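So that we are looking at the same thing, I have put the structure below in structure tokens.
Heads up, one of the protein chains got dropped from this complex, but the rest are sitting where they should.
Per-chain residue numbering starts at 1, and chain names A and B are given in the order in which the chains are listed.
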Amino acid sequence: MKKSILKFARKPRIVSTYSVVGHLEKEGPLGECFDEYCKDDKFGKESWEKAESEMQRRALCGALKKSGFIDTELDILLAGDLLNQCIGSNYALSNFDTGFLGLYGACSTCSEGLLIGSCLYGGGVINSCAVVTSSHYCSSERQFRFPLEYGGQRAPTAQWTTTGAGAFILGDSGRVEICEALVGKVIDKGINDINNMGAAMAPAAINTLKRYFLESEKSVSDFDLIITGDLGFEGSEILKDLLLDEGIDIRKNHVDCGLMVFEREKQDVHAGGSGCGCSAIVMASNIIPNLEGKTIKDVLFLGTGALMSPMSLSQGGTIPAVAHLVRLKSVN
Amino acid sequence: MNEKEYGEYVEKRAKKSPIIKNCVFAFLIGGAICTLGQGFFHLYTHFGMEETDARTLVSITLIFLASLLTGLGVFDNIARIAGAGTLVPITGFSNAVSSQAIDTKSEGYILGVGAKIFTIAGPVILYGTVSGAIYGVIYYFACLIWGAK
Partner (left out) sequence: MDIFFDYLWAFIIGGILCVIAQVLIDKTKLTPARILVLYVCLGVFLTAIGLYEPLVELAGSGATTPLTGFGYAIAQGVKKAVDEKGLLGALTGGIGATAGGISAAISFGLIMSLIFSSKPKR
């Protein structure tokens, strides 16, 4: 069988992380863990798109400060967001004097960035890089759905785009390493419901996880946590049930960033959070600090992305999805 | 599982909207908006307005209120509970126009607000007008053939 798991001879470490969030995320269960937040979600800017850029800029500044690097010392910046032309990232990173690659993987962008950064580092091409991703509820809602003040009802399966940006500096030092990765395949199961993206993403997560377990010959119990990006409630349940049907029981150690970032019922966010910022801020503020503190030691992180385009949907198209896997381990 | 089976599987397990609750609120709030409209209608006809004009002014009044509540950022909170109760009355039309106007002002008043103000409300005007025109043509020829009703 063709080997697809990427194993890094030279394993990058996570030097530092930083998270910047909006007010709703701050009020959520992880509120205490975030590094920075803004009460009105505007970050002092006049448009929501600029606010998202500012959030990303602040996240990278914060991560750089924590790491002790300055921008010119980094070899490359990998960043993405949900907006057309990745404009959030482009504006944000024009403030930094480092080469930049823009990424678009919808909500999987965070894992995609970590994966690419690890490959470049593992191949000895670079010695350090930054991965930054963001999403903003207000800018996404405008681009993908309705005006903010439009009075509509959300379906119970709809997800709520997270307002947040997470930054990671990869380099030689740190107590968490990225040791393996698996690039996801595009999976399209014909879902075309913008209000049920979890169902569109779950098959991609299933595909990637199954391929990983089959090839690595590892089992679920080898990992402390299996973290999915943002399947939300609906997608997580589908993932767990369908994997169980195939004899893989992840119910005990599965967590989902979309479910961690909000208190679903109380904050009325329906099926949970989504967006490139969602998994980034949860990884940066919760999972990676826990790995550093060794409360967990070995985890699989699957960023799941639903490549939803309003144009193709109105042309009768579907929502393809992709899930990239990275394995993070705590080291001394 | 093929696409069709997966689609059905997802459909079956998806959490359903609380339809009874939604319908109760849609009925109460939608009914209340119409009753408010009736109140304005009585008021305007009481002051001697002709019925057709009073109806138009009632619509304008409700449109203004919905537009103002949209601007204040309150309308979407009501609509979240009311659903079709605020969507179906003329208030929903007004909200669709105003929310789009407020939202696109960051793209400027010509190509933002000006060009996009009908993005959501446009279909209603287009198909309403066209079906009206079709009716007019049919009515005209019907009158020609069978004489005026």
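Convention: a residue touches a chain if its C-beta (ideal position, glycine included) is under 8 Å from a C-beta of that chain, and two chains touch if they have at least 3 such contacts.
Please read all numbers here as calculations on a predicted model, not as lab measurements.
Visitor: What chains on display are touched by the one that is not shown?
Guide: Touch partners of the hidden chain, whole complex considered, are A, B.
Visitor: Out of B:G48, B:G132 or B:G147, which residue would touch the omitted chain in the full complex?
Guide: Counting the whole complex, the residue in contact with the absent chain is B:G132.
Visitor: Of A:G62, A:G152 or A:G258, which sits in contact with the chain we cannot see?
Guide: Considering all chains, including the one not shown, the answer is A:G152.
Visitor: Which chain B residues touch the hidden chain?
Guide: Chain B touches the missing chain through residues 16-17, 19, 22-23, 26-42, 55-60, 62-64, 67-68, 70-73, 76, 83-85, 87-90, 92-94, 97-105, 109, 113, 117, 120-121, 123-125, 127-129, 131-140, 143, 148.
Visitor: Which parts of chain A are in contact with the chain that was left out?
Guide: Listed in rising order, the touching residues are 22-24, 40-42, 48, 137-138, 141, 147-149, 152-153, 163, 267-269.
Throughout what follows, only the chains that are shown with their structure count from here on.
Visitor: Roughly how many whole angstrom separate the Cα centroids of chain A and chain B?
Guide: Taking the average C-alpha coordinate of chain A and of chain B, the gap between them is 38 Å.
Visitor: For chain A, which residues count as touching chain B in their complex?
Guide: Against chain B, the touching part of chain A is residues 46-49, 142, 146-157, 189-191, 196, 199, 203, 233-234, 237-238, 242, 271.
Visitor: Give the list of chain B residues in touch with chain A in this complex.
Guide: 1, 3-4, 6-7, 9-10, 13-18, 22, 70-71, 73, 75-76, 78-80, 82-83, 86-87, 92, 95-96, 98-100, 102-104, 106, 120
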